[in-house]
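Mind looking over this structure? Questions follow.
Note that this is a trimmed complex: some chains were dropped, and none of the rest were shifted.
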Amino acid sequence: MFSRSTESKPASALQTSRWFNAAEDLTLDDFRGRVVALIAFQMLCPGCVTRSIPVAQRLAQLFEERAFAVLGLHTVFEHHNVMTPAALEVFLAEYRIRFPVGVDMPDPTGAGTPLTMQAYRMRGTPTLVLIDAEGRQRAQHFGAHDELLLGAEIGALLAEQDGTTLSGPEQESHDDSTGCIEDHCEAPVVDESVS
Amino acid sequence: MFSRSTESKPASALQTSRWFNAAEDLTLDDFRGRVVALIAFQMLCPGCVTRSIPVAQRLAQLFEERAFAVLGLHTVFEHHNVMTPAALEVFLAEYRIRFPVGVDMPDPTGAGTPLTMQAYRMRGTPTLVLIDAEGRQRAQHFGAHDELLLGAEIGALLAEQDGTTLSGPEQESHDDSTGCIEDHCEAPVVDESVS
């Protein structure tokens, strides 16, 4: 997965017929300077709904303060008559999806696969594309995500972008219980003079 | 979590009484040039056993080809009479833990908290410490991990270390089924002349 990025190329333009959760139509240029996770999905694709969309929602929340954005792309390649923009709008509302979602442009020649999906040569849904702050496509994954790996890819791109990595030693605040609770055991306070 | 790393300091030395899964005693200097995830745990801490150790095991496997290492540290601060090195050895075998695990050195003054745990001012277990390839401590987290966030932290350190980030566009190979299966929907093959 990780190798020197000598072969990256500009990410293909998004060809969309409309957008949801956006004030106006969006292009990748609007996100120059930000790392973009582009998630291609279909609203009736089980793996998209149960696995991929929840990860996309958590990404949008976890990195909302970074130079980062999650974009959805509804790449319908089957059952076009029921996965319409009107149905997608209900889906987005019911699943409380807040990030922008574009509708991939239908192929005017009548091919079932829409235009952006064709340009990226996606194999199906879900497909996750990572685009760096300079608009270059850096990764493309088909199928379910491993969260540790996906996090590592995004962390690398974020570090590359803003020169920001990790602060020095820190202590996260937790509740003040002592003993073992659900996810940890609290130690008795160490006498400062000892350490 | 992410901020400019102007304040990082050398990671404190590991003070250990013995090691498991290692041919000889280890020090952090042995891992110079590699990013280290140091996981402090107790073998009878539920959050360590059910949440943290499994993540550590996956990290060790996922990044085994990178300049990266997972080290365990058995930081017993309570119930010392039953969480002995002999018991730890059985625990490591039963849970099939393969990465090196050191036993944190008991405090000679009789304080329950062992010496490395004191030096890092850990609040309890599990605690995860990230150390960069130059031996500087870059993060310390108490309690359960968010995999996306932890992955991002490690990805940033790995990128910083070896200048390696992400390759260009790729297509992961999956099984050849078409239609929707558990985690994805396969699209019909797009005619190359179209795309």
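As written, the chains take the letters A and B, and residue 1 is the first residue of each chain.
FYI, a residue touches a chain if its C-beta (ideal position, glycine included) is under 8 Å from a C-beta of that chain, and two chains touch if they have at least 3 such contacts.
It should be emphasised that the depicted structure is a prediction, and the values quoted were computed from it without experimental measurement.
J.: Of how many identical copies is the complete assembly built, when 2 are given in place?
T.: If we count all chains in the complex, we get 4 identical copies.
To be clear about the criterion, only the chains that are shown with their structure count from here on.
J.: Please name which positions on subunit B make contact with subunit A in the complex.
T.: Per the stated touch rule, the residues are 1-9, 42, 45-48, 51, 55, 58-59, 62-63, 66, 77-78, 107, 109, 111-113, 117-126, 130, 136-144, 146-160, 163-172, 174, 180-188, 190-191, 194-195.
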